[in-house]
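For reference, the structure is listed below as structure tokens.
With one protein chain held back, the other chains of the complex are shown just where they sit.
Naming follows writing order (A, B and C), and every chain is counted from residue 1.
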Amino acid sequence: MDVESYSKRIDDNRKVYLDGEIVKNVATEPAFLGAVNVINSYYRLQVEKPETHTTLDRSGNAIAASLSIPESVTDLQSKRRHYKEIADLSFGMLGRTPDFMNAAIMSWAVHSEFLGDSSATSYSQNMKDYYRLCCERNLFVAHGAINPKIDRNASLGSSEHPFCGVKVIHTNEEGIVVSGAKMIVTLAPIADEIMVFNMPGLKPGDEDFALAFALPIASPGLQLVCRKPLSRGGEASFDYPLANLFDEIDSYMILTNVFVPWERVFVFKDVMRSNQFYDRSFARNHAGHQGAARAISKGEFVAGVASKIAQDLELSLSPNVQEQLGEIASDLEAAKALVERSENQSQADDSGTFNPDIAAIHALRINFPRMYSRALEKIRSLAPGSMMALPTEADFKGSNGNLLREALGSTNLNAMDRVKLLNLAWDLVGEGFGQRQLTYEIYHAGDPTIIARSQFRGYDWEKPRQSVSLSLSNIDD
Amino acid sequence: MDVESYSKRIDDNRKVYLDGEIVKNVATEPAFLGAVNVINSYYRLQVEKPETHTTLDRSGNAIAASLSIPESVTDLQSKRRHYKEIADLSFGMLGRTPDFMNAAIMSWAVHSEFLGDSSATSYSQNMKDYYRLCCERNLFVAHGAINPKIDRNASLGSSEHPFCGVKVIHTNEEGIVVSGAKMIVTLAPIADEIMVFNMPGLKPGDEDFALAFALPIASPGLQLVCRKPLSRGGEASFDYPLANLFDEIDSYMILTNVFVPWERVFVFKDVMRSNQFYDRSFARNHAGHQGAARAISKGEFVAGVASKIAQDLELSLSPNVQEQLGEIASDLEAAKALVERSENQSQADDSGTFNPDIAAIHALRINFPRMYSRALEKIRSLAPGSMMALPTEADFKGSNGNLLREALGSTNLNAMDRVKLLNLAWDLVGEGFGQRQLTYEIYHAGDPTIIARSQFRGYDWEKPRQSVSLSLSNIDD
Amino acid sequence: MDVESYSKRIDDNRKVYLDGEIVKNVATEPAFLGAVNVINSYYRLQVEKPETHTTLDRSGNAIAASLSIPESVTDLQSKRRHYKEIADLSFGMLGRTPDFMNAAIMSWAVHSEFLGDSSATSYSQNMKDYYRLCCERNLFVAHGAINPKIDRNASLGSSEHPFCGVKVIHTNEEGIVVSGAKMIVTLAPIADEIMVFNMPGLKPGDEDFALAFALPIASPGLQLVCRKPLSRGGEASFDYPLANLFDEIDSYMILTNVFVPWERVFVFKDVMRSNQFYDRSFARNHAGHQGAARAISKGEFVAGVASKIAQDLELSLSPNVQEQLGEIASDLEAAKALVERSENQSQADDSGTFNPDIAAIHALRINFPRMYSRALEKIRSLAPGSMMALPTEADFKGSNGNLLREALGSTNLNAMDRVKLLNLAWDLVGEGFGQRQLTYEIYHAGDPTIIARSQFRGYDWEKPRQSVSLSLSNIDD
Partner (left out) sequence: MDVESYSKRIDDNRKVYLDGEIVKNVATEPAFLGAVNVINSYYRLQVEKPETHTTLDRSGNAIAASLSIPESVTDLQSKRRHYKEIADLSFGMLGRTPDFMNAAIMSWAVHSEFLGDSSATSYSQNMKDYYRLCCERNLFVAHGAINPKIDRNASLGSSEHPFCGVKVIHTNEEGIVVSGAKMIVTLAPIADEIMVFNMPGLKPGDEDFALAFALPIASPGLQLVCRKPLSRGGEASFDYPLANLFDEIDSYMILTNVFVPWERVFVFKDVMRSNQFYDRSFARNHAGHQGAARAISKGEFVAGVASKIAQDLELSLSPNVQEQLGEIASDLEAAKALVERSENQSQADDSGTFNPDIAAIHALRINFPRMYSRALEKIRSLAPGSMMALPTEADFKGSNGNLLREALGSTNLNAMDRVKLLNLAWDLVGEGFGQRQLTYEIYHAGDPTIIARSQFRGYDWEKPRQSVSLSLSNIDD
């Protein structure tokens, strides 16, 4: 597999704006460096540990394991290990690594029949072709799915705002021309391509927006405006140990008359298929499975931070600290259990594919943000004062560094290691970096209340209801 | 297997007090009838569905499946199905059915070596013999483990209160004589025997209390004083559909100079072994596994009640109701996932036995009470007013019954069925019966804060901590 | 004042159904006895402590203090003391004592102008007259405001269910004839009269239901069907110390062609005025003020129960128990503070009346249920096992009473007092009685989410928003 080319590929003529400037080369831009390093490591894993990170397709070619089609519970477990090791590269802080879209693209391709065709093209075949392209080129595909909530009280179709979503402007024999915007387009500045689609919820009248297509980031007319970076470019990684390594840059994508050839179009002016795109294809199940494996990585990391603080700061004798850590461990167990259940409950669908069970995936998606949020609160509570008393690396290197070392060190933990650990904890709990992580954890798969409603609508209530009917039938009138 | 004899066996000269009177025959006492029926059904399952509810011991004799020694993950899964079907007899409302102690007795016997021996007897052998007895006689063994918290600020050994625990009074060649009390001795009034022991926490100086032994309920000097019944003897099961069927009677056990032969003694004046009794033997793991399977049964039932009310009262269009039910489903999924994880994570110990993983069991024990409590609150919120507007069965049978039927019925649910369902929900949420169930769920395995501390102390923190050490090592000083 | 006549007045030909039978005399019915005793005490207070419980109207006649028109903050404080002492009769367990409707009737009368008039009658004058009648006769007026939620997915006007609300059937010169039902008609079985109206939310098309009127309980065609009683008629008050004294009976009111004379009609087929009835009149403010004073009484009681258990069971050395009780005290302080704020923030309206500030009342209504619910959970956690180990009074009087006394008593608390206290706590926390109290506390003034939305809509956001505008204006572009 060609894993060297990534940094070169993304040094193209793409239009990525950062703090008012166009980025010359996204591969070397300091604000992206942490993320670029993780993606490079992602590709390196394919070479260094091919048994976990690649698989052979039906033609015998090695492809990224995330693109493999699972045909058994064991296959799902293998994919999970693959996702997990990728997530471990950033301790779960990067969510939109290439395996995320790969998992979805695989599922769209396998279940592409429902996409149908038209006189212009076969959407179904386009998706199969795109999957093959991703396999062959080992691409990093980002996605743009969230419409900007700018004009909240109008539907897409009735809004007069030119950037309320992405809509088709005109078409010709070669393809379609689109304009508009998507928000929270994560890691796209350093990706190869982007998949553009809508989450469910479009309504009749929104036809012009009811699209799904893929295109290169460097497409003419496509620009990405990055949010305020959370990394601290000019500052020491001692002081910001996570922010400087793992900022997963989000961007605003603006499209102005962007051409998309028909062979890259998967849904076209079709509200029903746009609404079915993520769920009927089981893309949610597979992408959710990747996200669940990543969550475990992050869950382990926060458990580790809590445990290390308790241990190194000698807090473990406190019954209250023991209780807090016992709860973090229990939450981690529950998260792991749900990922495994999503695999164990899976069964072959008509295509022979094993899709992770959505009820377990939803359950994790609903519960994990609470667990994660609770864990951060617990970590904060372990040493709130000490986290507010952190001098910088420069202080330790300055004229009174020796005095600081004496004042802030203890017999079992020297001052530098103590401050480094607390800096890491504060990055996780209190810095913009950590709070963006929390926000991501809560909302990245959609508002938890909406997920809960999906869970309700899709759940098999028959079995629980039967036990109630049985109990009611026991009652004599 | 002899399953007929149960009701006859418990009609002996036991001393069970209920509301100031000695119960003549516990098998026919109305306050116990619901529970007795469940136990009878428990024995009947062994005959009607032997493939799930019995197993062959090494001599080829059929024994209760809960007494089987699991030697694979599959064995644990089989035992869980067995536990679950027993629990379904009461929708999880009865927790201390015979399989609970059976699971523990199996584990005590398999791991009995640590019990050791003395000049008087072999505690280890006694436990093996007791296990064989339970297999042969298909007994219903209750347990008494909780010392009355009467004299809270003194240790057992230093307390002058004669009923602060159970202590040895004197010994002779045949056995030991004990006096004292245990509280929350659940279902013992209708059991065959009782296992008496302590939960961990005894201290040096508590030797006289550091005991474990078993004896028949009908032993001279043993009396059981029942708590206020929660069933509504004189009232219709229409009005109290759960309370009248599933009150799991708790009692206070008072021992006055009760003789226990040496062969029924398992721990004797040994603080260390008393403290190890429940955990080092893995009894907690197996009893916890039974409890987890039971919790699933109850979790399904409350999910079913919520779903049925939403459906039958036509609430399902409300986004908020959908969200509430989606959360209940997600909690149920998490509980199921944890039980399965406790099995899947199990590995053979030195004896070749597969013990359910305690981290997953603890995680369920810590999280399930919250899930259950939340589910009750959600059910209450579905129809709080309607639950406060429930006439009795007598009203429907009275002179204005027809008017009531018209007033309280709807097109898709007749008035009687509506009230019956709401009565059932109120029994679960609001009656003493339901609140005792909630109290049981929170506290029956020990205070959740104490379980959380156990989780902390036993957890494998190495792996999570490693990821933090790795991330710290990335930082340049 | 004539305070003797109450029990006689309610012994009339009213139609109250309880458990399938018509109650012969509600004044002596055991299931109502606790509540009747409280109402008798309410009237007795007017004689025994007239300075707090009566006031002189403009003609110099003594009237119930709850009917007085507050014209200063001091007047509101006096009314609060009056409400609080009435609530103390039942430790806040009875919410719909006569002062509740009195507070509202006063406010309807003072602000009656908006009720207007028609060719048939003057609604405004009718309300003034009704107020005078209540003053003169010292009546106990219940209320029926909640429409049965039987046909949830239809509006009142479009529903075909004959008992989905109360509607006018026909009218004549003397008055109107109504049929239908109201639910959760609390204490009405032992009241003199009932005020029937709707909470806001009616829509165009609901005109026939858009009514407000008052009439005697004994009116022909009016029947009250009681819910399952929560008192334990046949059982000792030792065993059920609160349930047997303070069950505030709820009922279902069914009206069949009931005649209401015009002079008792306050809103007639007027959706706008029906929706304004409770708020524009400030009735909600005054009734809410009474409810707030009552909540303080209940808050003190639960704080007392928690404190007494901690003290008597010698739990107070535990840091965790101290923390729990400190939180209960803090919640009680917050509740008291909000009632006082509702008074201190009040200003004279156009009529010169001081209406309690609704923002503070809403804040209490939203927060108090959470405080109360948390307090119950804390009480449960103080002694969950001991609450499950309570023999009955009959046990203490039975043959092994002496043994029980020894087993369950401690040096600082004899067994009977200990069990009595725990019985009281369990009635509050775990019995149907206590859970109905909790349900009442959460929902009696409307679903808390709806109250929160009212708070939003009525709140003065200008001031908070100004500080944000100021901070934004500080920023240089």
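The definition used in the following text is that a residue touches a chain if its C-beta (ideal position, glycine included) is under 8 Å from a C-beta of that chain, and two chains touch if they have at least 3 such contacts.
Owing to the predicted nature of the structure, the values given are computational and were not obtained by experimental measurement.
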Chain not shown, its touching partners among those shown: A, C
Listed residues C:P220, C:G304 or C:G352, member touching the removed chain: C:G304
Per the touch definition above, residue among A:N13, A:S59 or A:N153 touching the missing chain: A:N153
On chain A, residues whose C-beta touches the chain left out of the figure: 17, 19-22, 146, 148-153, 161-163, 181, 183-184, 223, 225-228, 239, 250, 252, 254, 256, 313-315, 317, 320, 380, 383-400, 403-404, 406-411, 423, 426, 429-432, 434-436, 439-440, 442-443, 449
Touch residues of chain C, complete complex, unshown partner: 88, 91, 236-238, 241-242, 245, 297, 300-301, 303-305, 307-308, 311, 319, 322-327, 329-334, 336-338, 340-341, 344, 359-360, 362-363, 366-367, 393, 416-417, 420-421, 424, 449, 451-457, 459, 461, 463-469, 471-472, 474-477
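Rule of thumb we're sticking to: only the chains that are shown with their structure count from here on.
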Count of contact steps on the shortest path from chain A to chain C: 2
Per-chain Cα centre nearest the global Cα centre, belonging to chain: B
Computed distance of Cα centres, chain C from chain A, in Å: 51
Contacts with two or more other chains, residues of chain C listed in rising order: none
